[in-house]
Every structure is written in structure tokens, then in C-alpha cells.
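Shown here: the complex without one of its protein chains, the others still in place.
We call the chains A and B, going by the order they appear; numbering starts again at 1 in every chain.
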Amino acid sequence: MISARLLRAGFVVAGVMASIGLASGPASAGKKDNSLIWATDRDNPVADPFYLNTRELVVIGHHVWDTLVIIDPKTSEIKPLLATKWNWVNTTTLDMELRTDVKFHSGKPMDADDVVYTLNHVSKKENAIANFALLSWIKEAEKLDKYKVRIHLHKPFPPALAYLAGLGFIMEKGHYDKAPVRPDGKKDFGAVPPNGTGPYKVTEVTPGERIVMEKNTSYFKGGFKGDPAIAKIIFRTIKDSNTRAAELMTGAIDWIWDVPKDQAERLTANPALVVQNAKTLRVSYLQFDAHGVSGQKFFTDKRVRQAVAHAINRESLTKNLVGPASVVAHSPCHPDQFACAYDVTHYAYDPEKAKALLKEAGYPNGLDFDLYAYRDREYTEAVIGDLAKVGLRAKLTYLQYTAFLEAVHKGRTPIAHGTWGSNSIPDVSAMTAHFFLGGPDDLTKDPEVKKLIEQADSLTDSAQRREAWKKPLQRIADEAFWVPLFTYAKYYAFSKDLAFTPTSDEIPQFFAAHWK
Amino acid sequence: MAQTTLPGLHIIDGIAAPTPGALLRQRILRHWGLLSGGLILAAIVAMAIFAPLLAPHDPYDQDLARKLIPPVWHLSAKASWTYPLGTDHLGRDYLSRLLYGSRISLLIGFSAMLISGVIGTTLGVLAGYFGGRVDTAVNFIVTTRLAMPVVLVALAVVSLVGSSLTVVIWVLGLLLWDRFAVVMRSATQQVRSREFIVAAQAVGCSTPRILLAEVAPNVLNHLIVIATLEMAQAILLEAALSFLGLGVQPPTPSWGLMVSEAKGLMFFDPWLIAIPGIALFLLVLSINMLGDGLRDVTAPENRG
Partner (left out) sequence: MVAFTAKRLGVALLVALTVSLITFSMIFVSGDPAVAIAGEGARAEDVDAIRKFYGFDRPIPVQYADWLTGALKGDLGRSYTLRQPVADVIASRLPVTLALGASAILFALVLAIPLGVVAAVRPNSFIDRFALLVAVVGQAMPSFWFALTLILWLGVYWRLLPITGSDHWQNFVMPAIALGYYVTPAVMRLTRAGVLEVLSSDYIRTARAKGLRPAKVLFKHALRNAIIPVVSLAAVQFGFMLGGSIVIETIFQINGLGYLAWESIQRKDLPVMQAIVLVLSVIYVLLTLAADLLNAALDPRLRTS
């Protein structure tokens, strides 16, 4: 037809136009007015990192708030931030001395009262912070004097400082008292307008659209985060990865990450952009409904779970889809995390064995089930494609993160394809403990694993702890409670005029970035 | 809202021919829209039926090692006749997926059209034949249905019930009957007052008999035209639902879904969305042209 011919001709013209367009290069959105626009797919209706568990809020958390200590991503060392020094009085008592020159965005100076208030708030189960498991080791905080705080632990917890560095954001005393009451009678803590001590302050939260941060001009001098250069940082939600790439190419935004490999490889050709692949702590996994509460009981059978593990070609996934910095995962944790053992039972790619296991379990013709996912749809589709080859026919339900999380918590997911970034905490407990100690994300609820983890995490000696952690990880692998898939390698793409260095902790340091 | 804005492909009518049959044949052969529409549609239907024979590969067979091979006309070293239209982001043969995808589009379009046709025709014929209160009631139902935003209601229901091929077919079928009802109503009204109906009523034929034996054959040509339009409509809606992720679910090859899956690379490899998009366009175009042509040929006086 005429129109079809026209269209085809159009695409040829488009190709020519594309090369002209790419050569001219985008005008960076933020360079002119010293602002930076970054975008991801996720909607962050609130800006409080304790009450919405997303990576964006961990990032925003580290810009708007400060933690007592901070991990230097270059050396993995613990460095001072709000606390100037600290001291283990014994294995369950930690003393910290605070800076005296810190002010909240509200203008109020920060002191021990704020730290005590925050730590006591987040460590109470009834306050239900999203990452409760990560701070539940805190028993109580106590004020020693105006700038000195004592933290009591329930039991010895060796990686305590790493956790404080990861998400111990200090709020102003009484911050959550202003929380409005939700319909069900609970307080909506996340709705309180953000107020931190960090280098940026939140000036706008538009649910589903953007969070705007502006430079805090009275940020304390000489801290780890230094003196921020960029005046305004705008986070935008752009759902579609291709739209984000388009916006970056046209210069409407300055910085994206989680760029799919195929896209990243093609963006590399654009002279106006920098594309980098960096290792991250994020792990992709399949979690089974091991108790059949979703109504589909297949995965209560270990053989079926093992069949799933054998059916997926994880080597090919990492090599062809994820990126050069990715490796196959064998445990529900990242190999760079302390005590994360990968020398457990491995499930090699073996479709024949998978079929045999299915047959043995009584499904010679395969089976049909639902699979839920929220992120990187093409990874999920690749997994589904591999599963289909052995007769494991997955019906995909692809949701937004919050809806996915809800489905997992309600036990509606026979298989959940999730990912976990451990809040960038380089310790095994940040991932494995989160998913296996009976919290809302735990679909396995295996008492044996729970007991073994608790035993391991009661040891303060690093070597002993590392050894003890092998046991729960071995059991998880033997029982195939999970199929850990691969570690993420993240592609970053940003304007070449932006001086920015990706860090492996997946917390982009915009406070350290500047326009060239 | 009684007027339906039917597409009008116009062509000069044939000069009066001796018999109605010959006249019809002559009109068909002179109507290039009807002919080309019919030919394209026939080709797509043949593609769907013979997909297993025509497809060079299994449409579900993925291999990440051979992903994103460009189509054969592309100036790339990777392009080859092994994968004439290239491969998608998971290394599946694009031509095979396109061929099998035609089955989904046709199946959904046809089934949804059947469902909506039964509902709409029943309502329209009843309203047109009985008139009065029945007519008022049907008119009201049609108006109410028109007031509901189709895409939104379809998406909402599919998301609440859960998406599958069957759900999509039923939702579309239950939503798209309004045009059937409107056109059938006016067609029946025209037929009702004709002598043969009055005669049938006079000799005491039962109402169902009159409806089936006398009314139905005389409104059939209108029915076919609307059927093609609604089938095209259903195909476009299915594609939109699948594009938004609430229609046919992967890995089933649906053209809408193919566009959706490929849009991540559309700025770099535009052929990925061009191929399924053009396929959808051609299918809908051919059905529309066939419908327009049929209307012109069977009822040239009704052209808009």
C-alpha cells in the first residue's frame, strides 16, 4: 500500500535524521541553571526513607538526612558523619559522640535528644518502619549528655555500625508526632514533611511525578559529604525505560541508571553521554510460595523448586542481558557482602534434569502457575522463556513495586521474581536475614533457617560468624527455597558534562557531583 | 448519536446491468478498495491458518545468544535470511512471532465481534421491530453504554478480573455492541414497514419466525459492514490493552505486545516497532476497506 511504502521510506529518512540528531548532541537540561534532573521508574509518593522502602528514598535519604556514621564506598571503611567518634563499651553497648555544629532544615540545632528520639522510634516494632528488620537490633538509645549518646543492643550484633551508616537517618525530636492518622487508626508517619540535617532539603513532593531537593546553604562544613556544588536536584518518575533514554538523549534529563544492556550499548555511541557499568549489591532472585498459601501448591515440593533452579540458564542471563559486572548468584546474598557464602549446592543449567525432577514430582506434562515481577521485565521474560522450555508455564503478573510488594505480603505470589539491594549494607544479614527471619517479605518461614541465622548473628568474632553463616545458606540452597539468579550490574548513563562517579553501594553521591 | 459515521470509499457506480447478480459482480470487480482489502485480509488469514507451516522457527524458542538480529534488508553483517525479519530482545524469530501473532489478533477480533454482534443485533432488531417501549428501553441501554469510556472500563475490568485471552475477548465483546444495535435498529425499522412483513403478520406468522425468516435476511448486508468495523475496533483495542500490559500476556505473541516489548529499543532499532505496527495497520486497514467496499457494493445509495 501507498502508506506502508511511505512509512518504510520514513524509517530510512529517520535513520539519516537519527545520525544527524545524535551528532549534534543534547543540550543538558541542568547545566545552565546548575541543577540536575535524575529519573527512575518508581513512584515515590513520600520522601521519608523509613516509611517507603525504595532505592530512590535511600538515595534521597542520604542527601536530605545524615547518618551517625557513613561507609566510604571507596574503601568500605566506616567514617564519622554526625558522630565524631564511637566506642564499644561492651558487645551490647555502643557510645557515640556527636558533632555540635549541625542544624536541621527547620533551623533547630541537632543534639543527643534528636538521636535518642530517632533510634527509639525506629527500633519500636509498633512504629512499623519499612526496614524494621535492619534496625531491630537496637534495644534502646540513651542520652549521656547534650552531645553524647549510648546505644544498647538486644544482643551482640557485629555489623551494627554498617547498619547505622546504611539507614540510620537522624530525624528531629518529635518529628513523627505531627503524623496524620490514617483511616485504619494507624498514624501515617511517612506523610510528615521531611526535615533533616543533610546537604539538601526537600522543597517539593508531587506523588507520582517528582521530588525536588534544594541545596542546604547552612550545611555543616568539613563533613564527609563536603560542600555540595549543585543547587537543585530533581528526581522524576518516568515509568518507561525507553522514555527515560529518550529524555536523556534529548537532554531533558541529565542522569539515569538501570539502563538495560541493549540500550546502554547503543547509548555508548552517543558522544554527549557517558555510559558506565558498575557492580552493585543488588541480587535478582525467585522466591517460592513454599507453603502453598497462594492456592498453587506446586512449590511446596522441593523437587519442583529444584526443577525451576535447573531450568534457568543463569550464565546466559548474566552474559547476554545484564552486563559485564554481573555474576551468577548461588545464595540469597551478594558475594561482596561479609559472610555471604557461595560454596553451597549449585544448580547447573540442566533442562533434562529439570524435566526429570518434574516427572518425579508427578508433573510429566509440566504445570501452569503465576509468576509476579516488578522490575526489568526483559529479565523476567527471559526467565519465563527458560522455564517454558521444560514445561513450567508461568503466567506473568507484572506490577509496580508497591503493588508487587503487596502481592508478596498477602501471599498471592506462587513465584515472586524480586530483586534486593540490601540497602547497600555490605553484610550478609542485610539480605538473607531480611528474607528469612519471618518478616513480611519472608515466604519461606523455615524455622530451621531462622534458628541457624540467629545462631550465626549472635557471634561477634568475624571468623566464627563467617563460618556459622554457611549453615543457613547451605540449607537454603539444599532445599532450593530460593533460586538466586544473578547479581546486578548497573548501567549508568549521564551527560558528559556532569562530573559524577558511580559507587558500588548504589547510592549515587549527587552531593559530590558538579557540572564541568 | 444515531448517525454512524461510516467510512466512505467512493467510486463511480457501474451503469445499470441486466441482472442483480451480474451487477453485483461487476461492482465488486470495479471496486479496488474492496478487492485489495479482501486480498490483504485473505493473505493475513492464510498466514494465521498456515502459521505452523510458514513460520521458519518456533515463535517461543528463545536464545539470548542470537538476540536483536536486524531484518534482512538492514545493512548489518548480522542480518541474514535465517531470520528474515530479525530476532527480538530474547532472540526469538520475529517473523515467526509475527505469523503466530496474526492468530491472536484475528481470534480476538473475530470472537469479540461475534459476541458483540449477537448482543447488538438482538437489541437492535428488537427495538426496530417492536418500536415503542422496547425501542425506548434499547435506546436508553445504548446511550448508557456509549457514556461509559470503553478503554478505561476494559482496562479496569481486566485488571480486577485478571488478564487472559478469554477475559479480553469477553470484555471487548461485551463493550463493543453499540454500533450493531444502532444500525440494526434503523435497518429493521426500514424493513418493518415493507409489504412482505405486513403480509407475514397478516397471515399470522409468529414473531420469531418473522424476525428470522423475513427481517434477518434483509438486514444482513448492514450486519456484515458493522461486523467488519467492530472486528477492526476489537483488534485495535486488544493491541492497546496488550501494549499497556493488561491484554494478552507474554510469551504469547500478540502484535500489541510485540510493540510494547520492543519499545525499549525503538530509538535505536525502529524496525522492532515498525514491523508489528505495520502488520496491525495493514490488518485493520484491510478489514476496514473490505467493510467499506461491501457497503458500497451492496447498498451504493447509502454512501456517506
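The working rule: contacts are C-beta pairs under 8 Å (C-beta built on N, C-alpha and C of every residue); 3 or more make two chains touch, one makes a residue touch a chain.
Values in this document were obtained by computation on a predicted structure and should not be read as measured data.
The hidden chain makes contact, of the residues B:Ala42, B:Val161, B:Ala199 or B:Leu220, with B:Val161. When you scan A:Pro109, A:Gly174 or A:Pro207 for touch with the missing chain, the hit is A:Pro207. Touch with the chain that is not drawn comes from one residue among A:Thr91, A:Gln296, A:Gln400 or A:Thr460, which is A:Gln400. The residue touching the chain not shown here, chosen from B:Ala55, B:Ala79, B:Leu107 or B:Leu146, is B:Leu146. For the options A:Pro73, A:Pro335, A:Gly366 or A:Gly411, the residue in contact with the chain missing from this view is A:Gly411.
By the touch definition given at the top, chain A reaches the unshown chain through residues 2-3, 10, 14, 17-18, 21, 24, 43, 45, 183-185, 188, 191, 207-209, 238-240, 243, 246-247, 249-250, 252, 399-400, 402-403, 406, 409-412, 440.
Although one chain is not displayed, its contacts with chain B can still be listed: residues 1, 3, 5-10, 140, 143-144, 146-153, 155-157, 159-161, 232, 236, 239-240, 243-244, 246, 256, 259, 263, 266-267, 270, 273, 277, 280-282, 284-285, 288-289, 304.
The working rule: only the chains that are shown with their structure count from here on.
The part of chain B that touches chain A in the complex is made up of residues 36, 40, 60, 62, 64-65, 67-68, 89-90, 92, 164, 245, 249-251, 261, 263-268, 270-271, 274, 278, 281-282, 285. Across the interface of their complex, chain B is touched by residues 1, 3-4, 7-8, 11, 14-15, 18, 240-242, 245-246, 249, 260, 262-263, 266, 313, 316-317, 319-321, 377-378, 381-382, 384-386, 388, 395-396, 398 of chain A.
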